[in-house]
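One structure below.
Every protein chain but one is kept in place in this view of the complex.
Right, chain A next:
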Amino acid sequence: MDAVLQALINGIISGTLLAVPALGFSAIFAVLRFPNFAIGALATAGAYCAWVVNVGLGLPIPVAIVAAFVGAALVGALLEYGALERLGRGGALMKAIGSLAMGMVIENIVRFIFGNDLRAFDLPLARDIVFGPIRVGPQQLNNLVLALVIMAAVWAFLSLTSLGRSMRAVADNPDLARLKGVNPRFIALVTVAIGSGLCGIGGTLIGLDTAIDPLVGGRVLLSVFAAAVLGGLGSIPGAVAGAFLIGIVEEFTVLALSPAYRLAVGFIVILVVLTVRPSGLLGSKAN
């Protein structure tokens, strides 16, 4: 029973971390209408920006997280306008393939510079917080709070600012938005930058939990896709709900089967959702 409760808590925490890049992926899909397979590499790039700021320059974690957002946003925007936008003329699938290739390029640039070694953030050592039988690391709690703050900020941006409302308008109906004087190209740029930045923060939060290496983002790619598909591709609240569910199911899989099959959860969820209910929990039509 205690183990089940512990798995539930761990699942909620890892689901919150997953929700941040899943939000980024879903936002990019909603506005630009293609699955951006570079998000794993963007998460890695963000995590390394944060690491350089934290360990290299000795600045505190919140500054490092801002650096992760800015760094990944710049890389993501550069990718879109340097490479992927051209491919878009050949259709969404061309962009998807191009993003996979560019993801590989980014990951290898990171590997070229930093090598394959594991690198840890500079964190104060602290004892786990114990509630009865449940143990939670203080850094995990910090990450949980950070992730929730970021999600609240994204929600506020989308619903309260005019830029956020324009983004939702383009996602909903690009032609109508253009008629209303919204520049879709500019909105696409903003969306890619914010989405990539969120992936960068996601990579950093995961790195804070453990350590980083060039595959830190690639390893959660499948879970992020699963969260987005489960919630309904392109749906922002769906991505968050999907991420929580995936996080919890993954932890229970670790408990019941073996840690190795954590990744398989994402794949099986994707197959089942697409077969049974392709629009996901909160999405619109998928065909």
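Just so we're on the same page, a residue touches a chain if its C-beta (ideal position, glycine included) is under 8 Å from a C-beta of that chain, and two chains touch if they have at least 3 such contacts; residues count from 1.
The definition used in the following text is that contacts and distances are computed from a predicted model.
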Per UniProt, the name of the complex member that is left out, chosen from "Ubiquinone biosynthesis protein UbiU", "Amino acid/amide ABC transporter membrane protein 2 (HAAT family)", "NADH-quinone oxidoreductase subunit 12" or "GntR family transcriptional regulator": "Amino acid/amide ABC transporter membrane protein 2 (HAAT family)"
Absent-chain contact - pick from A:L18, A:A171, A:L205 or A:L222: A:L222
Residue of A:I12, A:L59, A:L78 or A:M94 touching the missing chain in the full complex: A:M94
Residue of A:M102, A:I201, A:V216 or A:I248 touching the missing chain in the full complex: A:M102
On chain A, residues whose C-beta touches the chain left out of the figure: 34-35, 37, 83, 86-87, 90, 92-94, 96-98, 100-102, 104-105, 108-109, 111-112, 115-116, 221-222, 225-226, 229, 233, 258, 260-261, 263-264, 266-267, 270-271, 274-275, 278, 286-287
